[in-house]
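Here the complex is missing a single protein chain, while all its other protein chains stay put.
Each chain carries a letter (A, B and C) given by its place in the written order, and its residues are counted from 1.
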Amino acid sequence: MSDRTMEKSGRAQAQIFRRVNRDILATLQRPGVGWAAMMAVVLTVLGIGVIAEVYQIKVGLGVAGYEPPVMWAVYITDFVFWVGIAHSGTLISAILFLFRAQFRTAVYRISETMTVFAVMTAGLFPLIHLGRVWYFYYLVPYPNERLLWPNFRSPLVWDFFAISTYFTISSVFLYVGLIPDIAVARDRARTRFRRRLYSVLSLGWQGTDTQWRHYNRAYLFLAGLATPLVLSVHSVVSWDFAMAIVPGWHSTIFAPYFVAGAIFSGVAMVITLVVPLRRAFGLQDYIDEYHLDRLAKLLLLTSSIVFYAYLVEFWTAWYSGSDYERAVFWDRAFGQYAWAAWIMYSCNCIIPLALWFRRVRTSWFWMFIISIFVNLGMWFERFVIIIQSLAHEFEPFQWDYYTPTWVEMAITAGSFAWFLMWFLLFIKFLPSMAIAELKELLPPKLKRAKEEVEKA
Amino acid sequence: MSAELLERGVRGAFYTLEEAAHAVDVLEENGFAQSDITVFSPIPTAEVEEHFVRPRSPVRYMTLTGGILGCITGFALTYWTFFAWPHHVGGKPVSSFPVAVVIMFELTVLLGGLFSLAAVFIFSRIPALTMKPGYHPRFSEDLFGVFVHTSEEEGKRSASRVLDGLGALEVRDEPA
Amino acid sequence: MTVAWALLAATACEPTWKAEIVQDTTPVQPLQFMHDVHVSAESIPCAYCHYSANVSEEAGIPPVGTCMGCHRFVPGTSDAFRTEIQLLMGFAADSQPIPWNRVYSVPAFVQFTHKPHIRAGVTCAQCHGDVARMVQVSRATPLSMGWCVDCHRTNGAPDDCATCHY
Partner (left out) sequence: MERRDFLKLIGITGAGAATACDAKVGPQSLIPYMVPPEDITPGIPTWYASTCRECPAGCGTHVKTREGRVIKLEGNPDSPVNRGKLCARGQAAHQNLYDPDRLKGPKRLQDGDYVDAPWEEAAAAIAAEIGRLRTQSGGEPGAVVLLTGLQTGTRERLYDEWAQALGARRVVYEPFAYEALLEANRRVFGEAALPAYDIEGAEFVISFGAEFLETWISPVRYAGQWARMHAFRGDEAVEKGIFVAVEPRLSMTASNADEWVSVKPGTEYLVALAMANVLGAGGEASEWTPQRAGEATGVDPATIERLARLFADKRSVALPGGISTSHPKATAAAVAVNLLNRAGGAFGDTVTLSAPVTGPVAGSYRAIVDLVSEMQTGTIQALLIADANPVYSLPPALGFAEALRQVRLRVSFSSVFDETSAWCHWLLPDHTPLESWGDWVPQQDVIGIQQPAMRPVFNTRATPDVLLDVWRAIGGGEEGAAAPEEATWYDYLRAAWSDRAPDERAWAAVLKAGGIWEAAAVTPSYLQPTDAATAGRAGAGAAATAEAGGGEAADFSPAEFEGPSGEGTFALVVYPQLALYDGRTANRPWLQELPDPATTVAWQTWVELHPETADELGLVNGDVVSVDSGHGSVEAPVIRYYGARRDTVAMPLGRGHDRMGRFAAGRGVNPIALLPPTADADSGGFAWQGVRVQLTKTGAKVEPLTFQGSDSDHGRDLAEAIPMAEALRLASGGAEEHVEEHVVGEDIPLTVERVARDSDSESPYRWGMAISVDACIGCNACVAACSAENNLPFVGPERVARSRFMNWIRIERYFEEKPGGGVETHHLPMLCQHCGAAPCEPVCPVYATYHNPDGLNVQVYNRCVGTRYCSNNCPYKVRYFNWFQYEWPEPLNWGLNPDVTAREKGVMEKCTYCVQRINAAKIVVKDQGPDAVIPEGMFQTACQQTCPTDAIVFGNLKDPASRVARLAGGPLAYSALEHLNTRPANFYLKHVTDRGGAPTAEPAAQTTGAH
């Protein structure tokens, strides 16, 4: 390569780098009316949720629709749903990082933030669901005057450890990834407040070779640690159910089944968030059909696993010869909660079959629609597993039918608002794409743009 | 280039990481110690690392330490509480290793991760209150910087010559 | 996040039993009964007044009649004493019980019983302090769960939860 072509190529790269900076930092511009309107809606819904929760604490958990034997209901459904959402983030950022899957670059930041906020949302529900939330600290192992410790045999204590570890590690992972990009924002900040903010948050990052060297190592190890963690967290969550003797819960398939389901729902949520975000911020050059196609394939893969797990559940129930298992699964498909089960089967197994078609996989519209259905389906999956199994347990005297109340619906809606509030704040204050990594591995469209500049 | 900066060294800027890495090689050939050369990069610098003969990043040891510590803590915590006030539950034995494994695993990951974070902070010298000399905001944007720490006039001349010879750009604040 | 929750929860729901626990370790009594005089100087055994401690869960608070058994003949040796004894006479004359204030109390979910403790040879002072030297009775021990459990373990008493909580 002659010096001249090299220089031309270098100039082209710099031009593209500048464009990356410009495009991504553009998302941080002063929020517009649309953003403010969305925020207003979100805060209102959140407010209603908070009121519902305060009312529930004051009056008692009975204001929710619990109907024994359904002692866990929508709150735990929400909990598992949000933990599930949290999973694809770390999967995309950590596992795909280790596998060097290039398409992750464009979407990993969004999915990581989604992870952190989803864990923050999920973490609320075990508390909301407690009968005496003001004694939640009984679950924390610390020396106390009662000389009592938590029971480490309880999957709920494992949950406490798993969720807090996961929250910590994924926050660390998100933050470490953000440091170089915050430095970019710092260097281009226009207002004093933002400059201050980003200076503090970037911790004085300069992108020197030494910093990058340790940074790369640490990032790799964090990815390495996060990978088993992401698998373990949803396994632990699944053990909340699998360790119980409830027919419909007590199953060895639960851990892999839950992990696959979590990734499934997480990828769907990524798509749900990315599609409007790309449009709103004009990031078409960064996220394109290539990414969508890859995400769709991941969705299809996990959908197939989930589908398989559903079928296996029925098969094991039949093959086990256990009357209780058989009764629960018969009831699941044809009983009082069949409506919920069939929503779940349609959304999670039937509708994603459309992803076998490339035209669907690369269609923004259809992918968005499918992702919404998958989200819905996965919420109902947890609803069915938790509520239907409990409603049809060993004791026929105690079979019953649960319906939620406004309090549960308000709190569920509030949890979405809580999640979206953080997400909206994030996209306006921190770079929602990995600038440094985008520069390193240009997305296809930018690569083509670079080549065009070089040719010119 | 400000006078203050010039007192501490010489800076050159390049369009590509390859050029910057090449400059490092040439500077070394010209007798500059690796420890005196800093490369600023807007992108992760996996390639550049090959040009430096620097010890392997010690982050790994911190991660390992954190992990082992977490594992031990997990075991100690569970077993201590088993016997601190033994309660019989579900007809199971008072101590139960499989239970400890879960806690051990979680704490391994937790402390491993936190120690890794600490390692980045410690070894990358962040949070940093002052900026390293030779930095320019465009190094977080589109250019790669090479800064040679030298206070001697001759060194400065030599470094400038080398960098100019390699086609380094004078860094200007260009509008983004 | 959790802190926020804790605050919310704590403000919304102060545990009801906490309000029922005596917070004041040295409450002012309606009349200044002097345990020191009665116990040390007059050597009256505790069970003379607290009559049901060895048979019941409650120690028993003496009726005014018990006081008057002696004070009909004991008018008091000093003005200060006489004032208090006059108060007592007042209660007796009006047939009004004396509204004492509690010094020791455990939450409602603790089923404490005096009898087995007395049978096991626990002295009154072990829990109630050296009342013989107290002018005004004040709480001498923390009555916390750890405190109970420690003593139970030291003395081989059961540390099963259902000993006290049911």
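Definition applied: a residue touches a chain if its C-beta (ideal position, glycine included) is under 8 Å from a C-beta of that chain, and two chains touch if they have at least 3 such contacts.
Since the structure is predicted, the reported quantities are computational estimates derived from the model, not experimental observations.
**Q** Give the labels of the shown chains that the missing chain contacts, considering the complete complex.
**A** The chain that is not shown touches these displayed chains: A, B, C.
**Q** For the chain left off this view, which of C:Glu42, C:Glu57 or C:Asp150 is in contact with it?
**A** Of all options in C:Glu42, C:Glu57 or C:Asp150, contact with the hidden chain holds for C:Glu57.
**Q** Quick one: say which of A:Glu289, A:Asp400 or A:Glu454 touches the chain that got left out.
**A** Of the candidates A:Glu289, A:Asp400 or A:Glu454, A:Asp400 is in touch with the missing chain.
**Q** Among C:Ile98, C:Cys127 or C:Val149, single out the residue that touches the unshown chain.
**A** C:Ile98
**Q** Since one chain has been left out of the picture, which residues of subunit A touch it in the full complex?
**A** Touch set of subunit A with respect to the missing chain: 59-62, 65-69, 71-72, 126, 129-133, 135-136, 138-139, 148-151, 153-157, 160, 240, 243-246, 323-324, 327, 390, 393-400.
**Q** Residues on subunit B that touch the omitted chain in the whole complex?
**A** 87-92
**Q** Which subunit C residues touch the hidden chain?
**A** 15-17, 20, 22, 27, 51-52, 55-58, 60-65, 95-102, 105, 107-111, 113-116, 119, 158, 160-163, 165-166
To be clear about the criterion, only the chains that are shown with their structure count from here on.
**Q** Taking the mean of the CA coordinates per chain, how far is subunit A from subunit C in Å?
**A** Comparing mean C-alpha positions, subunit C is 57 Å from subunit A.
**Q** Taking each chain's centre as the mean position of its Cα atoms, how many Å separate subunit B from subunit C?
**A** Centres of subunit B and subunit C (C-alpha means) sit 65 Å apart.
**Q** Scan subunit C for residues touching two or more other chains and write them down.
**A** Correct list: empty.
**Q** For subunit A, jot down the residues that touch at least 2 other chains.
**A** Touching at least two other chains: 147.
**Q** Using the touch rule from the top, collect the residues of subunit A that touch subunit C in their complex.
**A** 53-54, 57-58, 120, 123-124, 127, 132-137, 144-147
**Q** In their shared complex, at which residues does subunit A touch subunit B?
**A** 3, 6-7, 9-11, 13-15, 17-18, 21-22, 141, 147-153, 157-158, 161-162, 164-165, 168-169, 172-173, 176, 179-180, 183-184, 186-188, 203-218, 221-222, 225-226, 228-229, 232, 236, 435-437, 439-440
**Q** Residues of subunit B touching subunit A in their complex?
**A** Result: residues 14-16, 19, 38-46, 48-49, 52, 54, 57, 59-60, 63, 67, 77-78, 81-82, 84-85, 87, 89-90, 92, 96, 99-100, 102-103, 105-107, 109-110, 112-114, 116-117, 119-121, 123-132, 135, 137-143, 167, 176 of subunit B touch subunit A.
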